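The complex appears here minus one protein chain, its other protein chains still in place.
Showing subunit A:
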Amino acid sequence: MSRPGLSCPGCGSSNIVDDALYSQAQLVCVDCGSVVSEGVLADDPVGCLMTDIKTKVSASHVCILRVHSEIEDLSNTYYNQAYQHESFIKVSLQKKEVLAGCCVLVSCRLLNWPITMGTISCLLDVDPMVVGVVYQEMVKVLHITAPIVNVTDVMEASSDVPEEFAEDSRALSKRAVALVELAADTWIVTGRKPIPIMMAAIYLAWQSLKPNKQRLKFSLDKFCQLAKVNKLRPAMKRITEMKEVLCKLGKEIPWVRVEVTLENVILQVGDILNNRYALLRRAMRTHEDALLAECQTRYEAGELSPNWGKRVLFAPPCVVHAKKRRVEQPGLKDVTGDEEISDSEIDSYIRSPREAREFALTQKILSESEKS
């Protein structure tokens, strides 16, 4: 399309058209062919990608990412910086989109509005590992030190519960946050992916706010279907781990006469969470007394479990259920690296000439039979 109002500096003609050479916008004079002006490669993609992200963000149903203007500005700045850097200037378009997402992520973290990488990867529809790789490279390139995201902060920021659950969203998120804090205190959160933990906490919180038969029988599968999210397998394990912790604390409630098991612990969740610190202290004390008594008898019997995880009340689950280590072969102690090497030993690694001939023949026969 022609551009009115411009004249070519070379021949003075006003016949100037838009032309794109290798996706770079240029204004070219038709008569003499000289390039009047060139567009900068960086301009358009930045603009259109950022608006793309913003539209995806605003259209999202799963998560409310109300991005403040400060965050937008900061992420724009970072994106411009990163885009020009040599590590990112020649990457694919998809990676540039991921880069935009990572800039939004880091700006959110810096301005205290934590979101997870899972959210970004969901919005951009890419593998979270790809987001991770680009994020780490970008942070290194731009020398940003972003604060760590705490699961509890993310939960507070992203509590969005649809109406089908028929539950007060504030009560639900408060209880879910309390559950996550308890899980963090009892070694369930450290080292694990945050999203399954959040899912498990919300599910248990929902069940415990009105623990009738219908809710207790409602499986995690149906819960996730209702919330329109994909069920994550680790969430089942987190639910079991959280319930075990709640059981340990439930045993310490003085007014509960019935034995607290994994099935009926949901009824006690409210009381447990309201008094969790007191219950934790009681549980620790009871455990210490039990351990002392056990140690006495064990000492007399002469055995002590080598796994420190079994001796404390709360420990990271993989310590409690430790994998059996393969017994190390006793290594040779007097190796210097410069010893004599016997011929016979080396000969065991080499085929004799006859064996080599036979081997070559067999290979030839095999390859011929494969071809035919």
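Everything that follows uses one rule, which is that a contact is a pair of C-beta atoms (placed from the backbone, for glycine too) under 8 Å apart; a residue touches a chain by one contact, two chains touch by 3 or more; residues count from 1.
Simple rule for what comes next: contacts and distances are computed from a predicted model.
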* Structure fact -> Looking only at "Superoxide dismutase", "TATA box-binding protein-like 1", "6-phosphofructo-2-kinase/fructose-2,6-biphosphatase 4a" or "Cytoplasmic dynein 2 intermediate chain 1", the name UniProt gives the absent chain is "TATA box-binding protein-like 1"
* Residue among A:Lys96, A:Arg175 or A:Arg192 touching the omitted chain -> A:Arg192
* From the listed residues A:Asp168, A:Asp221, A:Glu263 or A:Asp347, report the one that touches the chain absent from this view. => A:Asp347
* Asked: Who touches the missing chain here, A:Val98, A:Met117 or A:Val180?
  -> A:Met117
* Structure fact -> Touching the unshown chain, subunit A contributes residues 116-118, 128-129, 132, 135-136, 145, 148, 150, 185-187, 190-195, 277, 280-281, 284, 308-309, 313-316, 318-319, 328, 331-332, 335-339, 341, 343, 345-351, 356, 359-360
